[in-house]
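Sharing a structure with you now.
Note that one protein chain is taken out, while the other chains of the complex remain in position.
Order of writing sets the labels: A, B and C. Residues in every chain begin at 1.
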Amino acid sequence: MPQNLFPLDNTKKFKDQKIVGHNRWHPDIPPAVKIKPGTVFCADCREWFDGAIRNDDSADDIRHAPLAGVHVLSGPFYVEGAEPGDLLIVDILEIDACNQEDSGPLSGQGWGYTGVFARNNGGGFLTERFPDAYKVIWDFRGDVATSRHIPEVSYTGIHHPGLMGTAPSAELLARWTAREKALIATDPMRVPPLALPPLPDSAILGSLKGAEFERVAAEAARTAPPRENGGNQDIKNLTAGSRVFYPVFVPGANLSFGDLHFSQGDGEITFCGAIEMGGFMDLHVDLIKGGMAKYGVKENAVFMPGNRDPQYSEWLAFSGVSVDSGGKQHYLDSWLAYQNACNHAIDYLMKFGYTDIQAYMILGTAPVEGRLSGVVDIPNACSTIYIPRAIFDFDIRPSATGAPHQVKQGVQVPRSGN
Amino acid sequence: MPQNLFPLDNTKKFKDQKIVGHNRWHPDIPPAVKIKPGTVFCADCREWFDGAIRNDDSADDIRHAPLAGVHVLSGPFYVEGAEPGDLLIVDILEIDACNQEDSGPLSGQGWGYTGVFARNNGGGFLTERFPDAYKVIWDFRGDVATSRHIPEVSYTGIHHPGLMGTAPSAELLARWTAREKALIATDPMRVPPLALPPLPDSAILGSLKGAEFERVAAEAARTAPPRENGGNQDIKNLTAGSRVFYPVFVPGANLSFGDLHFSQGDGEITFCGAIEMGGFMDLHVDLIKGGMAKYGVKENAVFMPGNRDPQYSEWLAFSGVSVDSGGKQHYLDSWLAYQNACNHAIDYLMKFGYTDIQAYMILGTAPVEGRLSGVVDIPNACSTIYIPRAIFDFDIRPSATGAPHQVKQGVQVPRSGN
Amino acid sequence: MPQNLFPLDNTKKFKDQKIVGHNRWHPDIPPAVKIKPGTVFCADCREWFDGAIRNDDSADDIRHAPLAGVHVLSGPFYVEGAEPGDLLIVDILEIDACNQEDSGPLSGQGWGYTGVFARNNGGGFLTERFPDAYKVIWDFRGDVATSRHIPEVSYTGIHHPGLMGTAPSAELLARWTAREKALIATDPMRVPPLALPPLPDSAILGSLKGAEFERVAAEAARTAPPRENGGNQDIKNLTAGSRVFYPVFVPGANLSFGDLHFSQGDGEITFCGAIEMGGFMDLHVDLIKGGMAKYGVKENAVFMPGNRDPQYSEWLAFSGVSVDSGGKQHYLDSWLAYQNACNHAIDYLMKFGYTDIQAYMILGTAPVEGRLSGVVDIPNACSTIYIPRAIFDFDIRPSATGAPHQVKQGVQVPRSGN
Partner (left out) sequence: MPQNLFPLDNTKKFKDQKIVGHNRWHPDIPPAVKIKPGTVFCADCREWFDGAIRNDDSADDIRHAPLAGVHVLSGPFYVEGAEPGDLLIVDILEIDACNQEDSGPLSGQGWGYTGVFARNNGGGFLTERFPDAYKVIWDFRGDVATSRHIPEVSYTGIHHPGLMGTAPSAELLARWTAREKALIATDPMRVPPLALPPLPDSAILGSLKGAEFERVAAEAARTAPPRENGGNQDIKNLTAGSRVFYPVFVPGANLSFGDLHFSQGDGEITFCGAIEMGGFMDLHVDLIKGGMAKYGVKENAVFMPGNRDPQYSEWLAFSGVSVDSGGKQHYLDSWLAYQNACNHAIDYLMKFGYTDIQAYMILGTAPVEGRLSGVVDIPNACSTIYIPRAIFDFDIRPSATGAPHQVKQGVQVPRSGN
């Protein structure tokens, strides 16, 4: 292993570590580690809820998930010589769970979880259909995941960091806050909310203390959304072997990352989330001086995915268009079309004996592909979802003869509702 | 070749053929051909504008493209024994251009086109950035496309039908019309329009004549959008070897198809369109009796993609989030996020000497992947676009050393504006 | 289609065509067609036995297969400007059966065959185990093959030409004859023979006539083996989209080709052969002047495979080492090791209810991979064979629980013995 520059003690909470990371974006969070371009290093990552979700058969922890505290991030890493306008090269050399196959209280220690938030505490992509909280526990064997809560399915995970990015400049941060507050103002009482404003409660800001802590906590951006700095992009294809290019907005770039996923389907539709895990990444960083202008990159990550993600060649796919469940026509809404495609897939899987929530959990975590198939054919966008057939222990194809195989149910998916 | 049940004479217009197809959806368009389940057959397909777009260096034909006449479809094929509630199995056995390598006046005769509509005649995905009409001509050599209008790029096309579907029932048609008119009513003067209402002008309705023609023409749905019956889904992965399942809404299913694409990137972002071509498909049809209930399929195509699409393993990818060009925050808008990802890719490619429209055309036609990477991280959706690096004759990767390669320009992309 | 420069009339024998091809290698076989570098053209290809093998349930035709007449080749194509020392570029643009789905008396007309020669008329890779003649008929549906003689298996074929090459120079031909005769002389009575000497009987030599025909027929090399000019390499990866580079030994290069395969496993272990078919290829030719010296190519084809061959991602693999069935140790014999791997695969498949010959036929025709895994670990070479699991209608994996699925037998594989 390369040197671990951000070690985490699995017996301690995130804010009690020797080097304390952060869970907000702000230019004035001090660097945790300084490195030179060309450095190869290891960094531990804590699972995004810092251990609040347990390996058990209750979804109460998901129902009351401490959303104010996410995402606990490793960093910032200050890269010497990095200046605004550069592109920061990040090579993801390795990524894995912290302690495979072991039992342990932290997800990543041989297991991971996927949750669906209750509508009144986070909500999610299909919150109309699934208004309660749910949880599924996955067991890891090498890179393969199985769950006691979902029968007859297993797959090779597509490991990736859900979240990685550079620090925003003060100007950029101000822009984020302004535009997100403006959105919230359009429907401030909405449940779930339209966006998340700055929140001092539960903020972790590295080594900051006192008045400076208070100031930054009040200003800092939440980590939930992806933004110009990369951030919580949840791109499942940022696998080991990927090279990612981030815009640099502050001196030193101040790279941070976390929210590791054992596996995820495109969209992370279950929101809480993929198969969440603590673990580590081996990274290599370098710079393209003046890269933003040189390559026309103003925002968001540019990347070259790795070539070792799990390969599947036989798929079952579903499509959807942008008409909502009430029959109302929306204009070219790819997001709604993807909801419909996902709902169609769930309806289909239920015919094989899965419950609706089991089917939803599969779509959120297996290496499914979600594509923007048609975005111009007014008024309907068409989105499609592709499920690898080999993840099922049985034949999942439609057939003119015989009845669909019925899975044998065991432990049901834990649910926690009102 | 299997027997051609829907031959087209390349010297004649679509409505002057021996068997006349249609360009609207309506349950009362009479079947053109009757077939039994299990039949394997060939059918010719005319390119979607029926020859109005020419192999030349002017975009005037695109600027004045006869939108009222699209899409000219082969069919309906009445499948004996098909009843509402069944699933129609369609195997795409082969799909290719009509006359490879030949010169000829119809796209598909050794060449194809990609257009970008002017904002006031169709518009498109990036119509803010590209308000004029543009056209690019592609030459086919086997399954490889190159263009005199875009230097130093070539790729193996991912052939597929842009449009395939079954006839709607009267009830379903009425629902379409109602919901789309309701949408139009929210902004009836919009340019481009929000949706396309029924339009008797230029309607082609198979063998219908007289009063019945008039009635159906006034009621029939336009073919632009994908809907419950499949339709213009523009799924690039419906390649040869695919098996597609369509819901059956009328006796006989009344399958129709057309709008063949030599290649397309996810989204068909250029709208007019992919690389458009006339050609043929070899199909096999069969039935799953009662399949809609058996497999929980209420609408839209379910499919298993073929395994012979072109394989690429090295990619360059761009991401975008749902903030518009004016800096306004939108709520989880995957469509807007994809626009941003596409714009980022265009900005990048321009640094290698491509013009903006050349870059746009590449994204619309090469086998690029467009993924819904994040759909839950409020308020920003994250969409990503993946370009195969091997389609360029040069190294397209960002580099810390040296300047980006500059392509050598030849014939510019034809443009037709005001 | 590009212009067909070598059309074949399916109602006539190969030697009765308007343009007559050839079935021997010799520098003095006159060109059938002259083309310029850069030409794109189509050429028909007759199946290698010129129609002697029928679509029926008897293997008598295989038992008495007219070996003296193979392979009937399209060509020679004289490429203007080609000189010895050049590399001839051949792009395989398209390749397909002649008349898909039709019934017809020629293989390639909707069907193909695979044979196993009797030991006393050709033999084969596993002739010890299969000394008699066998035949299997395959039905084509698009690019998918199934057989009435082999239950519960189907696969997307990997179309390719078994044979393609340039004409040898007189000097090269003399070398071939000398070295092959020397080999035959080590065991001249062997059945099957070690090699095939020149044979005037059944020779077809294009437009040659009279004394010149007699001279060339007596000298010309048989087409069975691959040699310095390419020839019968049986490389399954020469799929559409491939670019192949052949050394040029005579002015004009004199390119010829044929022996099209609908599909083949690595090695073409059944010998007679792959799934044999007549059909056509679209080709593009060009030259690298002085390419042999420029790129260090003295012999055999260099090639870049296409990227549209069928993709499979789940495999079942078998290995073998170089100990023969009598228990004798051989020194690093990869060929023997591959025999053992194939025999192991056959033994395995028989546990699922296949007969030995059915299993053999699957290995010879499905897109199986055969790899030289170890070639240095004295004294045992290790060869491996990989079968795509998706070609079976059932689960082919070994399992700790339950018994192997048993296929339901129908028509048995025709056999013709003594």
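The criterion applied here is as follows: a residue touches a chain if its C-beta (ideal position, glycine included) is under 8 Å from a C-beta of that chain, and two chains touch if they have at least 3 such contacts.
What you see is a predicted model; the values in this text were computed from it and never measured.
Trainee: Given the contact rule set out at the top, which of the displayed chains would the hidden chain touch in the full complex?
Mentor: If we consider the entire complex, the absent chain touches A, B, C.
Trainee: Would you mind spotting which of A:282, A:299, A:333 or A:369 touches the chain that isn't drawn?
Mentor: Looking across A:282, A:299, A:333 or A:369, the contact with the absent chain belongs to A:282.
Trainee: Who touches the missing chain here, B:3, B:186, B:313 or B:412?
Mentor: B:313
Trainee: Looking at C:47, C:61, C:266 or C:282, which residue reaches the missing chain?
Mentor: That would be C:266, which touches the missing chain.
Trainee: State which residues belonging to chain B touch the missing partner chain.
Mentor: 311-314, 390
Trainee: Could you please point out the chain C residues that touch the chain left off the display?
Mentor: 87, 89, 124-125, 175, 179-180, 182-183, 192-196, 224-228, 230, 232-237, 245, 266-271, 286-289, 291, 294-305, 307, 313-321, 323, 327-335, 338, 340-341, 344, 347-348, 350-351, 369-384, 386, 389, 397-400, 403-404
Trainee: Tell me where the left-out chain touches chain A, residue by residue.
Mentor: 1-2, 40, 91-94, 99-102, 141-144, 156, 240-241, 282, 284, 306-312
Basically, only the chains that are shown with their structure count from here on.
Trainee: Taking each chain's centre as the mean of its C-alpha atoms, which one lies nearest the mean of all protein C-alpha atoms here?
Mentor: Most central by this criterion: B.
Trainee: Roughly how many whole angstrom separate the Cα centroids of chain B and chain C?
Mentor: About 39 Å separates the centre of chain B from that of chain C.
Trainee: Send over the residues of chain C in touch with two or more other chains.
Mentor: Correct list: 311-312.
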